[in-house]
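With one protein chain removed, the remaining protein chains of the complex are shown where they sit.
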Amino acid sequence: MSRLRAAILGATGIVGQKYLRILSRHPEFEVSALFASSHSGGKNLNEASNFMLPDDIAEFGEIRVEEASDRILERNDIDLIFSALPSSMGGLEEILSRKFPVITKSSSHRLDPDVPLIIPEVNPGHLLLIEEQKKGRKKGFISADPNCSTTQLAIPLKALEPFGIETVIVSTMQALSGAGYPGVSALDASGNVIPYIEGEEKKIEKESLKILGKIGTGVEITPSDLNITAKCARVPVPDGHMENVFVRFCSSPEIDDVRDALIKFRGPRKVQHLYSSPEHPVIFIDSPDRPQPRLDLMKGEGMSVVVGSLRKSGGFYCFTSLSHNIIRGAAGGGVQHAELLLSEGYL
Amino acid sequence: MSRLRAAILGATGIVGQKYLRILSRHPEFEVSALFASSHSGGKNLNEASNFMLPDDIAEFGEIRVEEASDRILERNDIDLIFSALPSSMGGLEEILSRKFPVITKSSSHRLDPDVPLIIPEVNPGHLLLIEEQKKGRKKGFISADPNCSTTQLAIPLKALEPFGIETVIVSTMQALSGAGYPGVSALDASGNVIPYIEGEEKKIEKESLKILGKIGTGVEITPSDLNITAKCARVPVPDGHMENVFVRFCSSPEIDDVRDALIKFRGPRKVQHLYSSPEHPVIFIDSPDRPQPRLDLMKGEGMSVVVGSLRKSGGFYCFTSLSHNIIRGAAGGGVQHAELLLSEGYL
Amino acid sequence: MSRLRAAILGATGIVGQKYLRILSRHPEFEVSALFASSHSGGKNLNEASNFMLPDDIAEFGEIRVEEASDRILERNDIDLIFSALPSSMGGLEEILSRKFPVITKSSSHRLDPDVPLIIPEVNPGHLLLIEEQKKGRKKGFISADPNCSTTQLAIPLKALEPFGIETVIVSTMQALSGAGYPGVSALDASGNVIPYIEGEEKKIEKESLKILGKIGTGVEITPSDLNITAKCARVPVPDGHMENVFVRFCSSPEIDDVRDALIKFRGPRKVQHLYSSPEHPVIFIDSPDRPQPRLDLMKGEGMSVVVGSLRKSGGFYCFTSLSHNIIRGAAGGGVQHAELLLSEGYL
Partner (left out) sequence: MSRLRAAILGATGIVGQKYLRILSRHPEFEVSALFASSHSGGKNLNEASNFMLPDDIAEFGEIRVEEASDRILERNDIDLIFSALPSSMGGLEEILSRKFPVITKSSSHRLDPDVPLIIPEVNPGHLLLIEEQKKGRKKGFISADPNCSTTQLAIPLKALEPFGIETVIVSTMQALSGAGYPGVSALDASGNVIPYIEGEEKKIEKESLKILGKIGTGVEITPSDLNITAKCARVPVPDGHMENVFVRFCSSPEIDDVRDALIKFRGPRKVQHLYSSPEHPVIFIDSPDRPQPRLDLMKGEGMSVVVGSLRKSGGFYCFTSLSHNIIRGAAGGGVQHAELLLSEGYL
C-alpha cells in the first residue's frame, strides 16, 4: 500500500525536525515536501537548519526547503500537512485547509468552535467537528493538537474522570526545548527558575476544558465544567515537562482506586492499535520520587505520560506527570493524531 | 555592652557556616564555641569542614571544633545555642535545653506542644510557650525555627490572613543547598527534577498550621483550620526555593487588594526594629516573570520573601514566592529569632 | 554456538549496569553472575542498586547480587569476568585471575609489566603479554582497559602516529558520570568547573605511553618516548568527556594531511570486524564548533571517538576529542576488548 504524502510546515525548527525523524520510519506517511519561513526558503535543509537535535536525520539534509505561502495550494503532491508553524501563521493554515487536511501544533485555531482539539486516547469523538468544517465546502480541514503541557494533564485527568473531577490545580515545571531554538537565554536558564511562560496558563485551562468536554448532537463541544487553575514555570531541564497536579473529586475514592485507575487506563480500543499509540498512555510508577525527566523521559518511546508521586492530603489527591514535550507533546502526538484521522476515514 | 556568647551546633555544615558568617558581624551575639559530630570533634574548622560556601569565614578557620555531646552542659561560657544539627540529634537538644536557650533549625521539636515555632514577623506571640517549658524547672528552653519551605509560605499567608484563608495549595521547586553538602548527586540534579523531598510535604502542612495558629489563654496553640496541601520538588538551582502558591479565600477580594496586602505587610512593630529584620518581609515585584532565583535571591540581604507572578483564575489567587533557603530559611531566620528572644527578655 | 558465561564484578555501579545493558544483547557473551561489595551481597539487583541509569535493564532486576570475594574461585559457571570494581579491590582481581580471565576497568594493574593495557584499535598486539602471565602457571589472566580519558586520546594519537609525535598536551573537560554515583555533589557541579580529578593526570600520561609503546621480542613493552602533559577538569556535563589536544610533530604535515589521517583511521583489519567495533574508531567532523556532548555523544553507538575543531597555531596542531566515557571509555570498550580476546584465542 502506498503511503500518504505529508508536507511539514516549519520544518527547520525543533518540532519540524522531530516530525522528520518520526516520519522517516513511518508505515503510513512519507515526507513529500518541507516548508519554512521565507528566511529558509530555497535553501536545503542542511543550510536552513541549525540541526540542533542529536537525531540522525541526515537523509533529509539535501532536500530543498520551500517558503511557506499560499502557493502551496497549487501543489498536487501533498495528501496532508503537519504544521509546526508559529501561531502568528494561523492565517496560512486557514488558507491551506481549503484544500488539505492540516494537523496543526500552532495555538491559533485550537479554540475555534469547529476545530477539533485532539488527544487520541482522550477525545477521538471530537473529530466529528470536521464535518462542520466540511459544510463550508472546503475540501480540507484543520484538526489541532493541544499545547504540550495540556496533553500530559488531560490524559491522566481522563483516566480519573470516573471519580467526578471538581477542581484541578496544576503547577508546571517545563523544559527548555518547549521554547524552541534558540529560545531561552542560557543566562536565564542557568541555575534559575522563570515563573512564567507567556499565554501558557490560559492555554492549559481553556484547552483542558474543551478536550474534556462533551460533543453534542448539534455537533458542538460543551466544555467540561470542572474548575481549573494553572501556574507555569520554566526550569533548567532540556526535555520533559513535569507537572504537579492537585485534584479534588466530587466523590471520595480510596487512594488505591485512584492509583488503579491510572494504571489501568488504556484509552478507546480503536486508538490502542494505532501505530504510534503506546501500550500504556499512562505509565504509573509507584514511587514517591518518580517520574524524573532523566530516568523516565523516553518511557513508551516518548509517547507515554509517566505519573507517580501520588499522595492525598487536605482533600486533594496530588501526583506528578511527565511527558516528552517534543514527542508526545508535539510531533509524536501529531503523527498519532494523523493515524487516527486515517483510521477514521478523514484522510 | 558585651555581646551574648553563642555556641553553634553543627558548625561544619552549610547552615552552620552561614551562622558563622552572620554572627561574625553581629552587634548582639558573638561566637564562643563550635560543636559538630564526633567525626569533626577535635579538629579545627579548616580541617573539619569542606568550606563549601564562598563566604569569607577564614577568621574562624583555626577555631577548634568540639564534639557535640551532653558534656556541653558543663560549659559556662555559653549564653545561647544555635543548633543546625540533623533532626536525629533532637535528644541532645532536649538535654542542653535544661541549662541553655536552644534556637534550633532541626525538625525534631517543632511540633512539640510547648515549643514555639517562630517566624518573628508572623507569630512572635507564640514565644509565650517558653513559659510552659520553664514550669519544668529548666533553666533553658527550646525555641524552634520552621522548615525553610514553610517560612516563605507562612509570611505571605500572614499578609493575606485578613481576607480569610480557606484553602492553600503549594507546589515547591526547591534548591540544591536545602539538601546540605554533599547532598544531591550531580547526576540526579543535572537537567533533572526530582518530585520528592522526604518528609517535606508534611512539614510544610503541619508547621504552617501551627505557626498561623492562635495562642490561647491556657498557653497552648490552636492550629489554624485552613485547608493545606503541599507537593515538593527539587530543581537544579543552587540556592533559593521557589513556591507556586494557590489560595482560596473565604471572601472575594479584588486582585489589587491582594497585591496591596502583600506590598504593605511589615509585621509587628516590635519585630521591624530587630537588627536582622528586612525593611520589607515581603517584597512584591509586579511582574509576571518574577521572582527568579538568579535576579532576586539576595533581596533584603537574603531576608525578604520575594513575591510576584500574581494572578487569579478558577477561584484561586496564585503567586510565586522565593526566599534564600540558607539565610531567611535557616541561619538568618535563626539569628533574627534570637534577636526577638533577646528583645522580649528571654535571653 | 553457546555464548560464554560472563560474571560482572561491581554490578551495582554505573559501569556495571552499562555492562548489563550491553551484554543483554550480545551474540558471544551472556551474563551468568553478578557480584558487588558486601553491602549489596545477597540482595537482588533491584534492591541493591539505585538504578541510576535510564537504560532498561529491568530483566536483570530479580537476579541475586552476590558478594565479591575469593569464594568466586569455587564457581564453575563463569568463563570470564568483567570487573568494574574500585581500584582498591585490585587484590581480589589478582586472586581471581588464577582461574579466570579478568577484563578489568580498575586502575590497579594497568601499569603492571605483564598486564596488557588494551584499546583494540590501537595496540591489539600487546595481548602477547598474557603469555607472560601464563608462565606463572595461572589458568586465568588479567587484561586491563585504560582510563576513559586515556582512550579518547590514544585513538586519535594512533591515527597521527605516522607523522611522528614529539609532544602532546591534553586539557580535559570531563563529565560527571566519570565520578560514579553519587559521585560529585550537585553543589560542586552546578555552574562550576573543578580543575582537578585525583590521579587522573598521571593516569593519562603513563597509560598513553604504555599503550603507544612497542612490544619487544622479550615480550615486554617499551613505552613511547613522546613528551606528554595532561591537565584535567570536571565540568557540569552528565556524560561525554571532551579533551583539547595539542600535538607537535617531528615532521610538519599539512593540516589537510592531519585531517585525512583522522578521517581514514580504521585500526587493524582483525579488529574492524569485532561485534562492538564501530565502523569509524574516529569520526571527524569538519567544523570548528564540534564535537559537542549534546550532539555527538552517541556517534558510532557510543563507541566512536568524535574529533573536530582542528586548527594549527604556534607550531601545534590542536583538536577536540569526545567520547562516551561509560560506553567507549568503560563497559563498551571492555566488551570489545573481550571480543578481541575471544577472536585471538585467549578465551
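The first chain written gets the first letter, and so on, giving A, B and C; residue counts start at 1 in each chain.
In this text, a residue touches a chain if its C-beta (ideal position, glycine included) is under 8 Å from a C-beta of that chain, and two chains touch if they have at least 3 such contacts.
Given the structure is predicted, the values throughout are model-derived calculations rather than measurements.
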{"item": "Contact with the hidden chain (one of A:A6, A:I57, A:I118 or A:V184)", "value": "A:V184"}
{"item": "Touch criterion as defined above, residue of C:L111, C:I263, C:M298 or C:C318 at the omitted chain", "value": "C:C318"}
{"item": "Of B:L34, B:L297 or B:A338, the residue in touch with the unshown chain", "value": "B:L297"}
{"item": "For subunit A, residues in touch with the removed chain", "value": "52, 176-177, 179, 181-191, 236-238"}
{"item": "Touching residues (missing chain, whole complex) on subunit B", "value": "51, 54, 190-191, 238, 294-298"}
{"item": "Hidden partner chain, residues of subunit C it touches", "value": "167, 169, 171, 173, 187-188, 190-196, 201, 205, 227-231, 233, 235-238, 242, 244, 246, 288-294, 308-309, 311, 313-316, 318, 320"}
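The working rule: only the chains that are shown with their structure count from here on.
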{"item": "Whole-Å separation of chain centres (CA-atom averages), subunit A against subunit B", "value": "42"}
{"item": "Numbers and ranges of subunit A residues touching at least 2 other chains", "value": "190-191, 238, 294"}
